[in-house]
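A single protein chain has been omitted; all remaining protein chains appear in their positions.
A, B and C are the chain letters, set down in written order, and residue numbers restart from 1 in every chain.
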Amino acid sequence: MIIVLKAEATETDAKDILAKIESVKLKPLFMPGTERIVLGALGDERVLQSLNIGAHPMVENVKPILSSYKQVSREIQSHDTLVQFGKTTIGGGSFLVIAGPCAVESEEQILQSTRLVKQHGASAVKAGAFKPRTSPYSFQGLEEKGLKLLKSAAEQYQLPCVSEIIDTNHVELMSQYVDAFQIGSRNMQNFNLLKAVGQTQVPILLKRGMSATIEELLLAAEYIYSEGNTNIIICERGIRTFEKAYNNTLDLNAVAFIKNRSHLPVIVDPSHGVGIKPLITPMSKAAIACGADGLMIEAHHNPQSALTDGQRALDETEFEQFMDEIKPFIHAAGKTLSEQAST
Amino acid sequence: MIIVLKAEATETDAKDILAKIESVKLKPLFMPGTERIVLGALGDERVLQSLNIGAHPMVENVKPILSSYKQVSREIQSHDTLVQFGKTTIGGGSFLVIAGPCAVESEEQILQSTRLVKQHGASAVKAGAFKPRTSPYSFQGLEEKGLKLLKSAAEQYQLPCVSEIIDTNHVELMSQYVDAFQIGSRNMQNFNLLKAVGQTQVPILLKRGMSATIEELLLAAEYIYSEGNTNIIICERGIRTFEKAYNNTLDLNAVAFIKNRSHLPVIVDPSHGVGIKPLITPMSKAAIACGADGLMIEAHHNPQSALTDGQRALDETEFEQFMDEIKPFIHAAGKTLSEQAST
Amino acid sequence: MIIVLKAEATETDAKDILAKIESVKLKPLFMPGTERIVLGALGDERVLQSLNIGAHPMVENVKPILSSYKQVSREIQSHDTLVQFGKTTIGGGSFLVIAGPCAVESEEQILQSTRLVKQHGASAVKAGAFKPRTSPYSFQGLEEKGLKLLKSAAEQYQLPCVSEIIDTNHVELMSQYVDAFQIGSRNMQNFNLLKAVGQTQVPILLKRGMSATIEELLLAAEYIYSEGNTNIIICERGIRTFEKAYNNTLDLNAVAFIKNRSHLPVIVDPSHGVGIKPLITPMSKAAIACGADGLMIEAHHNPQSALTDGQRALDETEFEQFMDEIKPFIHAAGKTLSEQAST
Partner (left out) sequence: MIIVLKAEATETDAKDILAKIESVKLKPLFMPGTERIVLGALGDERVLQSLNIGAHPMVENVKPILSSYKQVSREIQSHDTLVQFGKTTIGGGSFLVIAGPCAVESEEQILQSTRLVKQHGASAVKAGAFKPRTSPYSFQGLEEKGLKLLKSAAEQYQLPCVSEIIDTNHVELMSQYVDAFQIGSRNMQNFNLLKAVGQTQVPILLKRGMSATIEELLLAAEYIYSEGNTNIIICERGIRTFEKAYNNTLDLNAVAFIKNRSHLPVIVDPSHGVGIKPLITPMSKAAIACGADGLMIEAHHNPQSALTDGQRALDETEFEQFMDEIKPFIHAAGKTLSEQAST
């Protein structure tokens, strides 16, 4: 329920009502605005009705939240959420390119790859240290050593960095090294992991599951949000369909739909989302055009030598050209490429 | 097989080789270029090998066509095909908006709807007269009467018109009224219908089937092309997936992929392809950004009264705003909105 | 609407009410039962309400038909429909195996293949003469010559035969040769073809489209039924999913669901539905177990030489073993293998 207080209501009135909400074990939300105080109550709506809050003298009106996701919906917050990621911001009019290799492989590799993405305009670097691989016999990542190398490269080139978290027990470890946690597709509904990262204030890049509906994706975001971490970035990365021409079917409809229904920023990963090189640039342009707030791009200083996913990573020349080609569309969308932080 | 002749080869040499190809019952193709003559041979490649054409003194090289679709592939023709539709052109740098109601309903309705799409920048009008409806109890279209009304409205507002053909027996009838035949999703693999329209020179707007792979779509185009009608426009209109948030999942990856592999122009129908109003404009922008040559938009002068699909048709105000919003992206894509023909 | 008349109502009362239904341009249905006369009215239910039929003295009650398909639903007919196919019957307790090659290829091939399926227990033979092929360069069938060969083989071995119809113009031609028309997956929503075969009394084997929902499938059946041909057999043949281990994903849930919601008989085609040989027998057993009334099996006297689909056709030894293995499940399902007709 969304409870809009009258203009003359004070914070004391609000506290009074929030206490009532809490007294019946619903979750109270306090959302002071510039003109009005708005309150929320999450949980069984029948219980709330028993409180008869609409009759309170300081309540202007009470309306239900129609979507199953509550706090991440535009019903409860109409303006866009901006997420701080290192010294850069995602959401609003600034468009963020996060780029880097699939995995940290060596000091040389992560340094070179970070340098190249920085040089050609990315504002953040990404690379995996704990790699969730389909086969137990595939390269599983450099683990903590990889995190150290990533942090070191990111610091050298003054970029914030993001890496995937795959275990509730890694929260503390990873917090020392990265500026944002990526929740991968396979863990989108690993609810204990969502709760664990929800108890931090580290920005979360939440990737859509391979066959997750948008409702499930936003409910996964709600798991994080309801634990208290509101720094959530949604990432569309392709879904499974019958089509075999591409690795995944990048679903840009999801971008337009989520921007319409949720206040969270949305970025797109075409490198995994469609997964074949000649389509990365056109699909990135399309992502920008339909409202995305950023892109996540696989780039590697030497893709031929990559231990994972080399066939879809852009090399330096390709990444430079990619950045040039997307700029007119960022402009057409009324946004600007986010500036690289400087000290 | 693609057979590239030497620079000094003459048309007589070409005819000699084509005769050999024909003698083993393969389909010969004659493709004179500005510098070289290129020949093609379609059919069982083992048969062709028995001819040992590579040894012919005037043959420079012979290479196989790797894709299953042949004549519509970029392997056999690297430059874009332009399709003439009335006095306008699809393909190349000119971007075409086709708009109109789902079905012709009345003289007043088709006149008003045609007027509004013309007035705000569409270069062609569309409306159905034979409607393939899921239920036998739904409105099935005005049939020939509908075609007459459509033609009359199109002439009054000097726009070319397109309408769906659903029966091989309608080819002659429909040729009298429309400038292009639409093959709908449900008939994408109605091969006798493809062959029938392939025997005309009427432009064909071929819609992707609801779960057709891109290979199947291009092979459907190949059916038309191989009958002799090269005026084919491919239309992406959404596929079936598990996602329930939209009617269909518009697959823009297909646009980028087909533009990469085939020389045919590609347009996008977001009105059916995603099917919910607030997503039509963002997905149209995205379609432009990833390389589409045009859009097909449902517009109706009075959507509330529409007999079919009214909930997704844009009204005049919405269509005007839609046209305004897509223009910066047409520009960013380096294209121009195709001009409306004048007499 | 379903209109149940009182026990004392006469046929004259029924005619009186049917005339009223017809007067407002709804479709009247007359369904005399052993105890009561039941009437139906199809079309816009608001129009029907204006007649106030519930107030007629001979009407016991009026209830809406909830499903979008009407005449094929169990709401309007609770008992199973039996379809006569040559001298054999589909539906009820008799289980029918239809078998044969994908296509008629030669006199020898169709004779040998028909002999083998007859010898090992099939009660009907199938083979294609007009083949809808994905590529225009693939074998398209022997056409009328193929139909002649099929009919001749079927007569020699005293089996009814079925073959696919792909064009409204072939209805008369095919009626001379076959005992049932197959509507293939690609034509499930070729509505003019459905209407054309609906105007005959030839049994129709209607295959589910590759991504047709069950509702669409039953509405396709409704197209045929509402034209007057009630001899419809539904065929589940696999749907498109993300899974690449098999050609199609045979959806046996559809069999159980349709048997629950419709009175029409349902058969299963595992040869196309899953499409890999070691799975044909287990999936056939499963089809029987979940309620199918028959199977359609690809069998060929010499699969290695087959022009189409040889890799999934059973040879004589395999077909014999197949028939042996499915029998215990037909028995467990309380059915009997339908007897082969004799003269």
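Please note the rule applied: a contact is a pair of C-beta atoms (placed from the backbone, for glycine too) under 8 Å apart; a residue touches a chain by one contact, two chains touch by 3 or more.
All figures in this text were calculated on a predicted structure; none of them were measured in a lab.
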{"item": "From C:4, C:82, C:111 or C:289, residue that would touch the chain that is not displayed", "value": "C:289"}
{"item": "Which residue of C:119, C:138, C:152 or C:249 touches the chain not shown here", "value": "C:249"}
{"item": "Where the unshown chain meets chain C, residue by residue", "value": "211, 213-215, 239, 241-246, 249-257, 259-260, 274, 276, 278-279, 282-283, 285-291, 328-329, 331-333"}
{"item": "Absent-chain interface as seen on chain A, which is shown", "value": "42-43, 68-70, 132-137, 166-169, 186-187, 189-192, 210-211, 215-216, 219, 222-223, 226, 240"}
{"item": "Touch residues of chain B, complete complex, unshown partner", "value": "211, 240-242, 244"}
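Note that in this section only the chains that are shown with their structure count from here on.
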{"item": "Chain centre separation in whole Å, for chain C relative to chain A (CA means)", "value": "50"}
{"item": "Interface hub residues of chain B, defined as touching at least two other chains", "value": "211, 215"}
